[in-house]
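Apart from one protein chain that is not included, each protein chain of the complex appears where it belongs.
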Amino acid sequence: MFSDYSMSELGAIFAMQGFAGLILFSVFVLMALGLAIIFGQMGVINMAHGEFMILGAYVTYLMSNLFSAYMPGLFSAYFFVAMILAFIASGALGLLVEWAMIRHLYKRPLDTLLATWGLSLILQQIYRSVFGAREVGVTIPDWMMGSMPVTDLIEVPINGIFVMVLAVSISIAVYVLMFKSTWGRQVRAINQNRVMAGAVGINTEWTDRLTFGIGCGVAGVAGSAFTMIGSTGPTAGQLYIVDTFLVVVFGGAASLLGTIASAFSISQAQSIMEFFLSGSMAKVLTLLTIVGILMIRPQGLFALKLRK
Amino acid sequence: MSPGVNFDEVLGGDMSNKKPTNLNNGVSRRAVLAGGAAALTASLFTPKALRAADYPTAEVNTTGLAVTDDTVTIGILHSITGTMAISETGSVQAEKLAIEQINAQGGILGRKIEYIQEDGASDWPTFAEKAKKLLVNDKVASVMGCWTSASRKAVLPVFEQYNGFLYYPTFYEGLEESPNVIYTGQEATQQIIAGLDWVAKEKGAKSFYLLGSDYIWPRTSNKIARKHIENFLDGAKVVGEEYYPLGHTQFNSVINKIRLKKPDVIYAIVVGGSNVAFYKQLKAAGIDMTKEDPIVLTISVTEDEIRGIGGENIEGAYACMKYFQSLTNDNNIEFVKAFKEMWGDDMVIGDVTQAAYLGPWLWKAAVEAAGSFDVDKVRAATPGIELTSAPEGYVKVHENHHLWSKTRVGLAKADGQYDVVFETADLVEPDPFPEGYQ
Partner (left out) sequence: METSNRFLSRSEIIGFAVLAAVIFIVLPVALDTFRLNLFGKYLTYAFVAVGLVLCWGAGGILSLGQGVFFGLGGYCMAMFLKLEASTPENTAIQSTPGIPDFMDWNQLTALPAWWQPFNSLAFALLAVVAVPVIFAFIIGVAMFTRRVGGVYFAIITQAFAAILTILIIGQQGYTGGVNGITDLRTLLGWDIRTDEAKEILYYVNGVLLFAVLFAAQYVRKSKLGRLLIAMRDQEDRVRFSGYNVANFKIFVFCLGAAFAGIGGAMFTLQVGFMSPTLVGIVPSIEMVIFCAVGGRLSILGAVYGALVVNWAKTTFSESFPELWLLGLGGLFIAVVMAFPNGLAGVYAEHVAPRIAKLFNKSAGDDMPGAAKTPAE
């Protein structure tokens, strides 16, 4: 396979392939962080996670239309506004859903799965009625769609860098929130012992709601960012849901660090295999490997507490 | 398969001296669109709308179909929910437009077309269930429907068992020839070979990288493409062939592999949501398609898909199919206008949408040729049916139930439309079981 190429070409290809793996890693981190917060900290299975992401994508779509119609001069910067609004929109919907639905189901984690699955069907149909069944085209500012030549052979996609920077900043933000803020301390306290946390005066209800909202908001930002690399349509959210859950479970549900580590290992494994095998086979092998490891180590890579 | 039936022989009554009938068909439709005055002039050339009284229900419907003295009921069976709704919506719109136009023109054998729409929900068993419902319960005279190969395969036994009649609009892999289906899209060899010849001759392409979503249409199409490249194009070779699961959204690895192989042509048959991801990532990776190094040639991206991909992300790619919205013939200009009037100015029309539009018209022509709604008689009358009014130009039904049609190559522009850069001189014969490509 490699005999026809010079060393510099091979070096360049491997560098770019490594970079492709890093982009995939960032994509996984973005997908999984919101879910990791909700699933890991609250034990709630949010099957509508993909639909919250797509809400962010649709917000981005609306913003791109709005800016190109009314503020064409600011178009190149609209994406940042869109991401903030995506966070607000998905977060607000998350708060609403928590209030209307999730809070009644904390004692029945498997039931949240069914209810949020129902929610995902409803959201899909709403998107379809509002935005049409077709995919919508989100216009991305030109500066985000090109590539940067590093050497003659290596070109780095700018949207890849953007996704990576975003993934890193959101991870840091979540980390700071979780381990340095009052809210984070409260979330962790509730996670350890709900009753005691309530007894020492933590408003567990509000903390739960906020946690769910923030998780959904992060999903919205991810969806907004994914308009650069993927499609935006009523059912696009379902493309992400299995990968997302696997990343979170593989990492060990209670650990944000684990989520990041698992996103890293899965993405690297997948992109290496994709390079040497056909895409379909690489996907199956990746999934099988994950399941195999989970069978040996069911608690995931990093787990704070073992088993239920 | 019944032998071809001469259109004029079958056509009975006061129309037999009007020749060629289909031309009139086109004219009269135009007349309807143009409205009042034009209609008056046009009526000099067109037959009067057929009166139902000349075709007693008992005679035109001997098999208990849903035909009354004033109406005939057909089915529309597409996914309007689920992942395939993205693609199938356009087909539903085109079929409804055709039905409305036919009705405005007096219907078929004096009967207005009514339709029952069912949702296949992107789920093949559901398609089979709904097909059976349409045929058994609703007794529809024909069905316009299906999109994916899988949905067609699921309904096929139902149509054959209950002797229904299906007009199937999508370009597809071939290898099929059912007495109960009319394939209004192109089969694989029709769509593929002309495009490969063109890119080899005009662009001097020698090496090809075949890429597809992982299911039967891309695999069969790539198989045909590979055979053609290796056996019929001088000195050309395939340097890679690869498939990704449906719905895959990460293509950076394959883009790197393509860089490594440096093919002249990326031959892409990626579908659905993957399409959007593939072209966006291709562009972001610095592969500028307008520079044609490599050339991107696709058979799966119509104007419909470009809406989701974004014209600026696919500008410079070539697509090979039979219809582009930008065709400048009169039929097409009117079709595009009527479509936008009915469904909104922001609509775009892709190859499959146009093929879906042909369905009701082909059926109308066949029914009128047969002078009956009976499926067996319509089938017998179908081979040889021509439409001069088709937006894509003249088409004719082959005895194998596929259409003779031209194949065209379009160059994608930033506004989401294609510039037609090549079209075959003659109609390409449909060949669903191609010798030498198996």
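The first chain written gets the first letter, and so on, giving A and B; residue counts start at 1 in each chain.
Assume contacts are C-beta pairs under 8 Å (C-beta built on N, C-alpha and C of every residue); 3 or more make two chains touch, one makes a residue touch a chain.
None of the values given here were measured: they were computed from a predicted structure.
> Would you mind spotting which of A:S64, A:Q124 or A:T227 touches the chain that isn't drawn?
If we include the chain that is not displayed, A:Q124 is the one touching it.
> Of B:L156, B:I182, B:L387 or B:V428, which one is in contact with the hidden chain?
In the full complex, the listed residue that touches the missing chain is B:L156.
> Among B:T62, B:N137 or B:N329, which residue is in contact with the omitted chain in the full complex?
Only one listed residue reaches the unshown chain, and that is B:N137.
> At which residues does chain A meet the chain that is not included here?
Chain A touches the chain not shown through residues 39, 43, 45, 47, 101, 104-105, 107-111, 113-115, 117-122, 124-126, 128-129, 241-242, 245-246, 249, 253, 280-281, 283-284, 287-288, 290-291, 294-296, 298, 307-308.
> Since one chain has been left out of the picture, which residues of chain B touch it in the full complex?
Residues 80-81, 117-119, 121, 123-126, 128-129, 132-133, 136-137, 148-150, 153-154, 156-157, 161, 173, 175, 214-216, 219-220, 223, 243, 245-246, 433, 438 of chain B touch the chain absent from view.
The working rule: only the chains that are shown with their structure count from here on.
> Could you grab the centroid distance between chain A and chain B? Build each centroid from C-alpha atoms only and quote it in angstrom.
38
> Which residues of chain A touch chain B in the complex?
Residues of chain A touching chain B: 5, 9, 13, 16-17, 19-20, 23-24, 27, 125, 128, 132-140, 142, 145-147, 149, 155, 157-160, 228-236, 238-240, 270-271, 274-275, 278-280, 282-283.
> For chain B, which residues count as touching chain A in their complex?
Touch residues, chain B against chain A: 80-83, 85-86, 89-90, 214, 242-245, 247-250, 252-257, 259-260, 272-273, 275-277, 280-281, 283-286, 304, 306-313, 416.
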